[in-house]
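One protein chain omitted, others in place.
Naming follows writing order (A and B), and every chain is counted from residue 1.
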Amino acid sequence: MAVAVEMLNISKFYPGVIANDKVSLSVNEGEILGLIGENGAGKSTMMNMLYGMTAPDEGVIRLFGKEVHIQSPNMAIKLGIGMVHQHFMLMPNLSVLQNIILGNTPTKHGLIDEKQAKNKIKKIMETYDLPVSLDEKVYQLSVGEKQRVEIIKALYRDAKILILDEPTAVLTPQETDKLLEVMQELKKQGCAIVFITHKLREVMAITDEIVVMRKGVVTGSLSTSEANTGGLSDMIVGRTVNLDIPRGDYCPGETVLEVQNIYARNQRGLPALNGVNFKVAKGEIVGIAGVEGNGQAELIDTISGMIYPTDGKIILEGEDVTEKNVRQRREDGMAHIPEDRLGMGTAVSCSIRDNLILNRYYQKPYCKNGIMNNKKLHQLSERLCKDFGVKTPDSTYKLGTLSGGNMQKVVFAREMEANPEFLIAAQPTRGVDIGAIESIHHKIMEVRDSGRGVLLISAELDEIFSLSDRILVMYEGEIVAEFKRGEVDERTIGTYMTGAKRQGDKNGEK
Amino acid sequence: MVKNKENSKLLSTVGIVGKQVSLIVLALLLATVFLAISGYEPFAIIKGIAESLTVDIAGTIRWATPLILSGLAICVTYKAEVFNLGVDGQIYMGAAAATAVAVIIPESLNQGVSVVVVFIAAMAAGAAFAMIPALMKVYLGTDEIVSTLLLNFVAELFVEYLVTGPLKSPEQNMNMNASKVLNENTWLPRISFFEPSSANIGIYIAIILMLLLAFLFFKTAFGHEIKIVGANPVLARYAGIKPKKTILQVMGLSGAIGGIVGAIEVTAVQHRLLAAFNPDFGFDGIVVSLLANNNPIGVLFSGTFFGALKNGGINMERITDVPSAITDIVTAIIFITISAKFVLPKIRKLRIKTVRAREGGK
Partner (left out) sequence: MSIAVITDTLASMIRMATPLMLMALGGLLCQRAGVFNIALEGFSLVGAFAAIAVVQFTGGSVWAGFIGAMVFGAVYSSLYAVFVTRFKANNIIASIAMNMLGAGLTSYLLRTIFDVQGAYSPDKIQKLDMIKIPIIKDIPILSCLSGQSIVTYFAIALVIIIYIMLFKTKIGLSICAVGESEVAARTAGIKPDLIKWEVVLMSGALCGLAGAYLSTISVSQFSEDMIQGRGFNAFTAFVFGNAHPIFAALVTLLFGLADAIGIRIELLGMNVSPSIIKMFPFMFAIIALMTSSYTTKLKKLGVIGNKKKKEKIA
């Protein structure tokens, strides 16, 4: 087998940061390379350089033995490189066909030749078993379908080298299996594949070679046959990680939140919640599993008061809060760690202090008659930075200067400072590295152990399993199953997540 | 440590001011080259500004007053990330209301009371006119940029209608469209020291408003809410702030300030309502505010600079034959360069090298 890609001694510097320091890797034709490491380890930067999105400051890239200087994605495409990005690079309002042929459009008499394009795409779809409807607009597709479009897009340009950047992060276990099958097929046809992921199980299942990166350098390079998951995770973090969170005894107290038969619509006005019922008790973590887009976002918004349900009731500590607004609910003891840290949880352009004081700036003793006591607010924010270990010299610095993990600490500090009885934690570890995941999980567990209620919404089944006392599965705006901790495995949950199965009494206790 | 921090804050302020000043210098240099090429006295505009800041302070104050106020009107909304491009319309409406009220106030009424009544009417009219795009934005999702631009024309034409119709001056043989001259008891006093210039006590109003806004922004809970709504409206909603309400409030405030500008122009400068009296103070206000980094205290300085520029241009046109339009060109150059994010690749390369050196040294 010939060497398809060689990246030798690649370095990349950003102001103040070394993203990659003399990193080398190579992939053969018909081989799958697993590239693993924490967020910010430099994996994506390496691949962006291979795909011409940015240029390396040092080092050599060779394709099929020839040295190349890849200056643009266009050039990378011409050299036979295809990339499926972690965030899909698709135009939602264009059709699937338009998305695929963009940048490589066959023409006849100056007009787009749709027929020719369709023929070629159909052949690819048959060969690799990748069915998608070509005339639909992309925004109408499911996540799995969008990913298929991305793969077809690469193959349509005759990619010989395929980069898959965390492709399974958004997929259900079943969809993941399907993707792995497609990858096997591609491998058989002689494609060289770079597979970026942080799920060790997948790496062990499908790759031939593994490269581990940490903080911009390679910390391990080995054959999959020689690897084991324990060793890999040590290489990833640089120390032994314990993802088993110690937990106190499960002794649920009185109900803190009760959701009674709520219905709600999403932003597009379509029904998103269809009669959801559940309770959260003090001293327990209730995890909601489900493929994204099945009403989780609307459920969070309804509970927190960002949107009002069209029907049903929300009861917080025995009091009906359905008609209350966000601020009243917060004052009644609700806290919320939002899913979208940058989009909803923080203001990047404001100072750390401005972000920290959001629950307090208008209340006594921090504010009297609408005039803020800046000194007291400053003391508050400095104390929170210290207590929650936010790494910054001073809370007047812009929030944007912090790392993802530190930003999450700011959100956590703000929400916990109000001493809530009930906490909504939505995707609390998305985009933070393994080390920080550990500490966030510990914090959430502390909240539970101190006798407060937690509602955990996560797309990561691992997270749901390691934290929850009870697990609810959401599908198409309904709770379709409920399990106690330890009485179910990931695969079973998966069948409920995809709607293949549902418990007879959809909301009842088992 | 603390001292270091203060030093670094001072440094960053100096840096910002330095950058803005360099934009002004760049624009003035370009204008000088422009004048030289077209065969005028090259340093005319620079001389004009210099004179405005020394011998003709009165003229500068006359022009700086509406510019500072317009700048404040813009910076109020800009903080909340709302683009009120309709300050000009709000000025016209304020002026119209001021005139309409001033003509019915009896001549016998005390001057202080009359002026206050006139100004309240102007502020209400400006705020009400600003509510149109604000309500459209909040309830229909209409982009305020285009709606405010269109409403400017409506307001300008409305004033034209008033002075050719209901408020038309009864004087015969007048070759301009204007209302009658207002009774003296409705005039906002001019500053006697600067007579015969039309520099008026509107400048004090501007300074007081500037201080009030600075207090509002930096010291009050409402100011914090404006900041959060501007920085991230979703965060605002999540934290229990109502962005829609905040947007209506800042637009109302902005419109009221616009109304004050209109009232000053009518009651202190022209003493009557004139068609098309407003030389786009509202648009200039955008540059004033941007050059001040949307900081009310900075607006005082940048407004004064643009006042001096405008006054200098007018003086130059009178004395030499340099067209005063050159000042619009200078303003536009400052305007467009402010909008740019200058990416200097060389500096980036340099930084990379220093990082390398630093890491290497470890």
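The rule we apply is simple: a residue touches a chain if its C-beta (ideal position, glycine included) is under 8 Å from a C-beta of that chain, and two chains touch if they have at least 3 such contacts.
Being a predicted model, the structure only gives us computed values, none of them experimental.
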Among listed residues B:I286, B:L300 or B:I314, the absent chain is touched only by B:I286
Omitted-chain contact residue, chosen from B:I16, B:V103, B:V234 or B:I329: B:I329
Tell me which residue among A:T105, A:Q174, A:S221 or A:Q503 touches the hidden chain in the full complex. A:T105
Option touching the unshown chain, where A:G65, A:P246 or A:G269 are the choices: A:G269
Identify the residues of chain A touching the omitted chain, counting contacts across the whole complex. 51, 53, 72-74, 77, 83, 85, 88-94, 98, 101-105, 107, 110-112, 140, 153, 265, 267-271, 476
Those residues of chain B that touch the unshown chain are 34, 38-40, 83, 85, 136, 140-143, 145-147, 149-151, 153-154, 157-158, 160-161, 164-165, 280, 283, 286, 290, 323, 325-329, 331-333, 335-336, 338-343
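The rule we apply is simple: only the chains that are shown with their structure count from here on.
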Centre to centre, by mean C-alpha position, how many angstrom separate chain A and chain B? 45
What does chain A use to touch chain B in their complex? 13-18, 57, 304-306, 325-328, 330, 336, 338, 340, 343-350, 354, 357-359, 361-362, 367, 370-372, 374, 393-394
Residue positions on chain B within touch of chain A in the complex are 5, 218-224, 227-228, 231-232, 234-235, 237-241, 348, 351-352, 355-356, 359
